[in-house]
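All protein chains but one are shown at their positions in the complex.
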Amino acid sequence: MSERYLNSQLAAELYHTIANLPYICPHGHVDPRMFAEANYSFGTPVDLLIIPDHYIFRMLYSQGISLESLGIPRRDGGAVEQDHRRIWQTFADHFYLFRGTPTGIWIRDELEHVFGISQKLTGSTAQAIYDAITAKLAQPDFTPRRLFERFNIETLATTDTATDSLSYHTQMRASGWSGHIIPTFRPDAVVNLDSPNWLDNIQKLSQISGVSIHNYASFIQALEQRRAFFKQMGAVATDHAALTAYTEPLTATEANRIFQQALKGDLNPDDTRRFTGHLLIEMARMSVEDGLVMQLHIGAFRNHNSLIFEHFGRDMGGDIPIQTEFTRALRPLLECYGNDPRLTLILFTLDETTYSRELAPLAGHYPTLRLGPPWWFFDSFNGMAHYFDQVIETAGLYNTVGFNDDTRAFPSIPARHDVWRRASANWVAGLVTRHIVDEEDAAEMMHDLAYGLVKQAYRLGD
Amino acid sequence: MSERYLNSQLAAELYHTIANLPYICPHGHVDPRMFAEANYSFGTPVDLLIIPDHYIFRMLYSQGISLESLGIPRRDGGAVEQDHRRIWQTFADHFYLFRGTPTGIWIRDELEHVFGISQKLTGSTAQAIYDAITAKLAQPDFTPRRLFERFNIETLATTDTATDSLSYHTQMRASGWSGHIIPTFRPDAVVNLDSPNWLDNIQKLSQISGVSIHNYASFIQALEQRRAFFKQMGAVATDHAALTAYTEPLTATEANRIFQQALKGDLNPDDTRRFTGHLLIEMARMSVEDGLVMQLHIGAFRNHNSLIFEHFGRDMGGDIPIQTEFTRALRPLLECYGNDPRLTLILFTLDETTYSRELAPLAGHYPTLRLGPPWWFFDSFNGMAHYFDQVIETAGLYNTVGFNDDTRAFPSIPARHDVWRRASANWVAGLVTRHIVDEEDAAEMMHDLAYGLVKQAYRLGD
Partner (left out) sequence: MSERYLNSQLAAELYHTIANLPYICPHGHVDPRMFAEANYSFGTPVDLLIIPDHYIFRMLYSQGISLESLGIPRRDGGAVEQDHRRIWQTFADHFYLFRGTPTGIWIRDELEHVFGISQKLTGSTAQAIYDAITAKLAQPDFTPRRLFERFNIETLATTDTATDSLSYHTQMRASGWSGHIIPTFRPDAVVNLDSPNWLDNIQKLSQISGVSIHNYASFIQALEQRRAFFKQMGAVATDHAALTAYTEPLTATEANRIFQQALKGDLNPDDTRRFTGHLLIEMARMSVEDGLVMQLHIGAFRNHNSLIFEHFGRDMGGDIPIQTEFTRALRPLLECYGNDPRLTLILFTLDETTYSRELAPLAGHYPTLRLGPPWWFFDSFNGMAHYFDQVIETAGLYNTVGFNDDTRAFPSIPARHDVWRRASANWVAGLVTRHIVDEEDAAEMMHDLAYGLVKQAYRLGD
């Protein structure tokens, strides 16, 4: 029988050539605060593994387990389960729900490789495993910084709002710790006019940038100021989320008209959509100028379940993908900057049908475009297999950018990258077995998939 | 070489652990009349296998064989082939057309396992096989009831219009035969205002329910009355077909306005669509109240070929799928009842792109949602492989509902379930081989796929 997750002996051999390369994590949602202080504590196993992970509680919720019973804080401060041992028991009792899912794989691998627990998680082992994790978390080598080093992470990018002071990043550097953790500029909350509390966000942006924002021109100036600050703090990239890939260049007059309407709180959905579409083009222009790599994530209908949003807020497992279109929607942006080698624009999708139909042909033609790895629901064995199967023949491997873990769950980072490396080995081994590439090519491809592509795409130097 | 349809030795071992479990058939179109009388006869091999099976004659028609020559009755009573031996010969001469199709598999398995015929069906064996089937059908153990018992069917649900008296069900029970055959409430012909003969159907509904339907309120009352009757007759579920998943809650006033227009025969397509969308929400409400599981089948453009519809009527192989959207369309219904544990809503699609993009994320979040098995054109080896590949990682196995055979062709039931069980074994074996699940999990998953999930989802007790 083959090795874990690997399809063949050759896949195992290929995997082992790159299994120990450092991890580069150019996109994710780890909280920088945990690295600001040397002795940050993760809390209980439930604080660490359940409460921050919407992959886990969405599945439990789908089977009728309330978020309250899992200790997820309510917005109204209402009562939720406080007994973390009981929450852990509920999770373990239902861990069978994750059979065949990426979450199931990550949790098992994490228990084994981060915490040294090889026992199977079930209702009857729950408390013993809780004890074992707790004991490990009490050890001095279980701080975020020590794990960062042990995990062999070369670079970790966080994701930070445009109005973030980056104080944790500053504090981390001031502490003298040498871990390479960099911010990413994510301005959604100020550029998407329908963001919750948009006016407040604009005020914050004024304050933190020192630019008094009273019209479109000063708004753009403030954004440019913040990008410069992020870049100075080590950022190599920006990140943008939008419902669709719609882009449209507006005249400065039209952009200002819409912006003024927004300042007055007098918006219509069409203007909002057009403004986002225009700002994406503006962000591409700024990237041409300042060299920050641009990332675009589209296709999630956020907060689909109003009840959950109302009681628990955003990112609670209730975001659902929609059909996505790139060919027409992205064209106005590409007409402006698609041939400019100074821009790198990395695209992410939640609609796998776009891989072979639109994304691979686009990335296989435009010099600026690269394809991000399988995202969110598709950060999985099958998701990766679909990606290799549907993207590479048309886009080529070298218009892709390696792996992003995109995670909030810091201790799951090695497990997630390891899945990618094993899935890569399966794919490359299949090409070798069928004589589509030779072993020399295969060795280079493995290194590129695990390490080379991400470093080059995100301009992370040598 | 491996066993039939199985990819590996392990798959064969897993398959054999569940191969002999009883069949549960919670959704299908078998005619209850055949069980009402103890000695019902299937007729000729052509009556049994060709004339009722649109899978078969659509393929023959696509290659230029007229439906008349296959004995399919014309609506105008025009001449069609009456010589069943000749029809069978035509079918056998063209049986090569079904190479690699599910129909080809079902027919072969049925001949072998129901009729004991292992000879290959070709032009030259046609008449001998016709004789062999005919001889079997003349035996006393080839009645529907005896086959039901021999097939080891635990429960079989029929599909019945809202205006059906369920007299065959009554007759069956009165006969003392113990086969568990239950009705399913399918009100399409009264809730879709553009159904053929809608006004007649409303009159029938008035008569059979004893509720004089003169407005929207009495219409709802009649539907509730019928649901209660179906439930009393053993029904555990309702079934709904719609072109799209569009839902919209209407006010009672608006619903009544549209209903009154319909009574006057004065409809527009938009109102029709909105009324269906409203009634789906109403049906969800009733399910919350009476506990009937709700099934929703969408995405078939019915009667695409007008010539065929005109000459032969509906269900003649001329229904073609369309692109389908759930995320936005179903949201209004989910906003009403998506978090209510009393509702189970099982979704079916003819657009495989919705599996990973919409259905799995929805089912992996909403407590009410479950995903039905691959439907219609996708009730096939590849269709099942796509389903396991694209659904489970995000939805989890436990938000699916096992298998439905959905067939009119009673003797094909074991063959269809057997394909599902073998496809399940292939999938689970692949997970074990790659160490994604262990053998203990695999054994439980196999039992759930073959038996446990369907029983639980359709509330069929223990």
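We call the chains A and B, going by the order they appear; numbering starts again at 1 in every chain.
FYI, a contact is a pair of C-beta atoms (placed from the backbone, for glycine too) under 8 Å apart; a residue touches a chain by one contact, two chains touch by 3 or more.
Remember, predicted model here, so these are calculated numbers, not experimental data.
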Based on the whole complex, identify which of B:Y40, B:W177 or B:F377 touches the chain you can't see.
-> B:F377
Which one, A:L205, A:L369 or A:L460, makes contact with the chain that was left out?
-> A:L369
Which of B:E325, B:E352, B:D418 or B:D448 sits in contact with the chain that's absent?
-> B:E352
Sole contact to the chain not displayed, among A:L347, A:A360, A:M384 or A:A409 | A:A360
For chain A, enumerate the residues touching the unshown chain of the complex.
-> 325, 327-328, 331, 334-335, 338-339, 341, 353, 356-358, 360-367, 369, 389-390, 392-399, 431, 433-438, 441, 444-445
Where the unshown chain meets chain B, residue by residue | 1-7, 58-59, 61-64, 96-102, 104-105, 120, 301, 304-308, 317-323, 350-353, 377-378, 380-383
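Following the convention adopted for this analysis, only the chains that are shown with their structure count from here on.
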So, what's the distance in Å between the C-alpha centres of chain B and chain A?
-> 41
